[in-house]
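With one protein chain removed, the remaining protein chains of the complex are shown where they sit.
Chains here go by letter, A and B, matching the order in which they are written, and residues are numbered from 1 within each.
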Amino acid sequence: MTLLELSGLRAGYGGSVVLDGLDLTVGEGEVVALLGINGAGKSTTMRVITGLLDPSGGRVVFGGVDITHFPAHKRAAEGICLSPEGRQVFPHLSVEENLCLGSFHPRARRHRAESLERVYALFPILRKRREQKAGFLSGGEQQMLAMARALMGRPRLLLLDEPSFGLAPLILEVVFNTIREIARSGISILLVEQNAQAALGVAERGYVLSEGRITLSVSAAELSSSGDMRKLFLREIEETAMPARVSVESKPAAAEEGLNPEPILQIRGLRRTFGGLVAVNNLSIDVQRHQFLGVIGPNGAGKTTLLNLITGYLQPSAGEIHLNGQRIDGLKPYDMCVRGVGRTFQLVQSFPEMSVIDNVITGALFARDARISLDEARERVRRPLELVGLERKTDVLAGTLALGEQKKLELARALATQPQLLLLDEVMAGSPHEDVVELMEVLRAIHAAGTTILMIEHLVHVILGLAQHIVVLNFGEKLFEGSPTEVVADPKVIETYFGTPFTNK
Amino acid sequence: MTLLPQFLLDALLLGGLYCLMAVGLALCFGVTRIINFAHGEMIMFGAYGAFLLSVHFGIDPLLSLPLVALGVALIGFLVFKLCVQRVLDAPHVNQILLLFGVGLILQNIAVLIFTGDERSVTTAYSLASDQFFGMMVAYGRLIAFAVSIGLTVGLIVWLRISEMGRAIQAVAQQRDAAKLMGINVTAMYMVSFMVSAALGSATGAAMSFLLTITPFMGFHILIKGFAIVVLGGLGSVGGTLIAAFVLAFVETGVSYYVPEGGGWAEGVALAVLLMVLILRPRGFLGQAVDN
Partner (left out) sequence: MPFAATAVVNDWIISAASMVILAVSWNLAANAGLISLGHSAFWGVGTYTAVLSANKLGLPLVLALIPAMLIGALLGVLLAVITGRLRGIFFAISTLALSEGLRVIAVMTPGFTGGGEGIYVNPQLRIGAHWVAAIMVVGALISILVAWAISRTSWHFAFRAMRANESAAQMLGVRPIGFRVWVLALAGAMAAFAGGVRVWYGGFVDPGIAFDLHITIFAQIGPLLGGIYTLAGPVIGALLSVLLSEAARIWFGTQGFGLLVYGVALVLCILFLPHGIWGGLQRLWTFGRRRIRGEQ
């Protein structure tokens, strides 16, 4: 019997489309995995199912009831419980208080004592830590707490969003064994994972989500051998990459091209911690002049932190950064801009109440020590706007643009500062297929015109198609470095991206 | 001239009142992330409520306090439903100015109803005092202190023990996760806003037999409340309580030991506020800059 049915679901944030006609079902007692690369819309699907995000179209039917527009707090009472991405435990409350809150709604509250016993049996470590504040737990313990808290709500459908996120392999195994145990108790589970191997190790069925749609649905039979799983994933990625059909041809190495052998950017022993968490550790990278450098790595690998460190939004805990031979760590973002570093942001940071052209003009006006006139700036922004293809929307308010367009606007704005070194943080995210291809051409042109580019991107085929040199990060450290051809051949990299298969099934 | 014990006692008694005043403000901010610029008016209405019931019906402010708190909680409910609920997701500018405007309206309603004249409540204990170990103990202040500490402790216990109190804490810490637990976040906002208003009015009622009551009294008290809340780390109840006593001790110290200190003491809260902002303790800055 079908427990959850999503049909033709459409949803997004502020005008951008993330889910575009998604169909999915979860049967009673079934374990279903929802897989896909970052930005495919997995977490958005979870937000729509739990009611944190209101869909703009389609239906959510749960247990035969249409709950499409139910408020979030009513859905918990219906038996939909989510262990959210990033855990979201209540940091200043004790473990037991967190668990009690999990059974806040009356249906679950009646069975609180009994549920507590059950989750403590499932996660013995939580019983040991019951008096401790949740904020002081380790990442793995927090993950268990988030799952236990969701179980306290006596779910008919348990949603797990990235339970593997940031976990060490050993703990990962514990967490997934527990998921298997929960599944045996008859609770339906919808599991969202980036670590496809781990997810497929517990699921009976799997969906592959790409650009807001289900592109592939596979049954348990197809999942039986681990060889198939990898094929499945490569196929999925290929599909995403189809219009580009990138060939990983060898591109001329940058250093040979330029006369100046000194790297434009030198990073030495860079380290940054947040509280106890090490986001970037002992990282050394050279960016050669006129190079196109790609940085990849799974979620939480420290990629955006790296950009924040380079641009002065964060100060390193240790290590040095040199730009054109000058030490720059400790400088502010505006200093970096004046020194010729431009950047786009992962989360869109356009100025929504300003028109497109005014956004870009702001980029042109203040980027050098010598101020230019407004007329000059207007002249100067024409080229960047044309490059990214926004020249017809100059008078539109930036806030009304779609997500992909806002990303392009940010690119234009960064270009208007006339950077020597351009740092791109997921500039393709939110752009439809056709635009990705177009944007790749734009970036090639920018690079050809002499700009050094450091690019972070989740779309692997984009990086493979553009970058001359690739650095792979994992847990804040450099995992691998080499040409695109070397990167795709390296088993370590494949593992980081697609996960390790479990030995026990 | 004055003895150290007397200073310590006075500061302690004042600190109790400050606790009650600031804890309401901190609760509202901690949960809704909106600073209630109309909180001073809730205090003012509490004082007038106690005054009216005392003058017309002869009810002692201590007895009328629950009634007054209930009435002002109702005002809080109306303010929330009619105004605050509509700007929960609006830019900060709108929230600030909206509540500023609400405060202006409430203040001038009070001017129209009660006129700008100064009032005061007289009770048997408001002027009585006794000597203990060489210290002058004014009963009125002692009673106000007891009421304040009682209510503050009551709030903390309620937040920690009760199902709803815990839910309110959950909303303050992780809004989305709280929704996932089946907690109606908007309802919790409303409850916090009303409880905060009720606590404000209780502050006013407890002050009613100590201070003169005017429609404009709320503003000056509110600024002290801001100083305490900012010093205490914004919305953290524990920090707020410590900050309340810090301010009380510094203020009392200034008025005891600085020439013409009585007048300068009024400025202590402002100096503290500006100083915290300049020195920027880390935890505080993190929030302040993040819009």
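Operating definition for what follows: a residue touches a chain if its C-beta (ideal position, glycine included) is under 8 Å from a C-beta of that chain, and two chains touch if they have at least 3 such contacts.
Everything quoted here is computed from the prediction, not taken from an experiment.
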Query: For the chain left off this view, which of B:94, B:122 or B:212 is in contact with it?
result: B:94
- prompt: Per the definition of touch given earlier, which of A:174, A:216, A:278 or A:354 contacts the omitted chain?
  reply: A:354
- line: Among listed residues A:417, A:431, A:451 or A:468, the absent chain is touched only by A:417
Message: Across the whole complex, list the residues on subunit A that are touched by the chain not included here.
response: 311, 313, 332-334, 336-338, 342-343, 345, 349-354, 358, 361-363, 365-368, 371, 374, 377, 413-414, 417
Message: Take the complete complex as the reference. Which residues in subunit B touch the chain that isn't displayed?
response: 35, 83, 86-87, 90, 92-98, 100-105, 107-109, 111-112, 219-220, 223, 226-227, 230, 260, 263-264, 266-267, 269-271, 273-274, 277-278, 280, 285, 288-289, 291
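Please note the rule applied: only the chains that are shown with their structure count from here on.
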Statement: Per the touch rule, the subunit B residues reaching subunit A in their complex are 163, 166-167, 169-170, 173-174, 176-185
Query: Can you list the residues on subunit A that touch subunit B in the complex?
result: 50-52, 71-77, 81-82, 84, 88-93, 97, 100-102, 104-105, 108-109, 149-150, 153
